[in-house]
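Down below is the structure, laid out as structure tokens.
Note that one protein chain of the assembly has been removed; the remaining protein chains are unaltered in position.
Entry: chain A
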Amino acid sequence: MKRTPKDTEASARVVSRRGLILGGGMAAFSAVLTARMRYMQVEQADQFRLLADENRINIRLVPPSRGLIFDRAGVILADNEQNYRVVLVREDAGNVEDVLARLQKIIKLPEEELEKVKEEIDRRSPFVPVTVADRLSWKAFSEIAVNAPALPGVTPEVGQSRIYPLDEDFAHIVGYVGPVSDYDLTEGYLADDDDPLLQIPKFQVGKTGVEAKREHDLRGQAGTRRIEVNAQGRVMRELDRVEGRSGQDIRLTVDSALQNYLQVRLGDESASAVVMNVETGDLLAIGSAPSFDPNKFVRGISVADYRALLEDDHRPLANKSVQGAYPPGSTFKMVTALAALEDGVIEPDEEVYCPGYKELGRRRFHCWKRWGHGDLALVNALEQSCDVYFYDIAERVGIEKITAMARKLGLGIRHDLPVSAVVGGLTPTKAWKRENRDADWLIGDTLNAGIGQGFVLTSPLQLAVMTARIASGRQVEPRLVRSIEAQDEAPAPPPLDINPAHLQFIREGMYSVVNSGSGTARGSRVVAEGLRMAGKTGTSQVRNITAAERARGVTRNEDLPWERRDHALFVSYAPADAPKLACSVVVEHGGGGSLAAAPIARDILLQALYGGTPPLEAYPTSQRGTIRTRQKDLPLRDPSSFTEGRSRA
């Protein structure tokens, strides 16, 4: 075969030349590549390390994880849970509408939320991440992660949010968290707090209860993240990260199982109850009904739900056990009696005649028993709650001494508990009336105060403290936070400055109230030996009974509209012979203390003493049927909810 002339010398030269050009080109290319590699790896690497000196480095805060709140046994009351959310960055998304429509197929946001998100996206700078959806399920979260290529600009993120596993039970004590508001920072309790964490938008701070009062312990310290930003403030990369310090955990004195029982037992009543250890002052349960779900507030409560809470005449948002100030009624009679005994104006066995009323000038002060009690000494007067006896001794001892005794027993004093809106109540003096009512103190005021009516106001917490002090004879202070280190707490509180013999008379009276044949709370006695209960009923009027009404015959409570009925109160301690626990119960507009409040207090105390559902043998024989039905019907939480730590699924 003949070869073409082209493929001879000349052609070979062309070929060699072109081959050389190619080889040279390749070599040049690789030289450029080498130079570029060297530039990036040596020079830019040095630059990169020098950046620290320039102000392109920003410090960003990393929120610490909030301290947990436990009950006395270590059951979690406030926990942090993983919160899966998606954020969208407008400039990365391109067509925001398209991307949101695609995202919508996975997470299905309600229309109005979507509109809000769109507004938010339009309002923010294009590079700022905007949260599109919060609290996603793991499934939705992973679906978004998998579909990331179809969702430009959308990033799934993990954060922490607060959750209250025992929701309604601790709504008033633990409280809840919410995003920090301008009000918090200017006038609220965070006004003097210059923690930079508070500048983070929507940073969660305690709003009520322990969450708010112990905010500083729970919050922890911010970590920092050094990031490089460009001139527009866009984050280019993270350089390093210093982890913050998590918030401190807090352990409360409450027993969550008892608290649950208490809340459930109070049920739908507008009521509150406090259970307290008479020696240490530990609050084992402190409940207020009706309650609400604090988790709703964390998630952002709907307007309708919030309005429903506000407009409920049972005031679910109020923590009545510390916030409610009620006339103590007959539960105050121990104070009057102690004041009189200590002052020596009456002897324990001295009898006073009760004709059914006491006359003071032209005014008659009535006893609750129209026909009178006849001759009564101290113990019987307490047992039957004779008003005339206490009018009489109150008149003898005078208001100043009564008030001094009330304060000694913990009334009229604001006890410092880390919950919201603790009230001080009111134990009136002559000076107080002159200052506040612009009127002189009248003897009639003293008589009214002597039976816990008139100006006297106390909270269920104060009543529990009073009962605990009478029961133990010591100056116990209520305590809600348990020191985590020392199990054996501070030495027992000092004894009260009251003659122990006098206290013993009062205890005897309280024992008779519940256990003797004519005691006002006999219906609520405990028959289990060694666990007998002592107490005092109270019924406080929220209205005046006019002479005309009295002449007609006093209208029965049940016939009145709810908000005008009497408050029912009961204070008690048990076991009577070796007091351990004190309990106060107030049922707003519940009627008589013996019927509405005493049975609740008995159930709660027995529940606490037995550490669970009490046996029917503790109750009087005739009541066992009713009690059995009630025990069965109470919608208590499953006991597994109170297992320690994070064992819940």
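By our rule, a contact is a pair of C-beta atoms (placed from the backbone, for glycine too) under 8 Å apart; a residue touches a chain by one contact, two chains touch by 3 or more; residues count from 1.
Heads up, the rule we're going with is that contacts and distances are computed from a predicted model.
In the listed set "Imidazole glycerol phosphate synthase subunit HisH", "Branched-chain amino acid ABC transporter permease", "Probable peptidoglycan glycosyltransferase FtsW" or "NADH-quinone oxidoreductase subunit J", the entry agreeing with the UniProt name of the missing subunit chain is "Probable peptidoglycan glycosyltransferase FtsW".
Interface note for the absent chain: among A:44, A:181 or A:499, the touching residue is A:44.
Those residues of chain A that touch the chain absent from the view are 1-4, 6-7, 11-12, 14-16, 18-20, 22-23, 26-27, 29-30, 32-34, 36-38, 40-42, 44-45, 48, 92, 230, 236-237.
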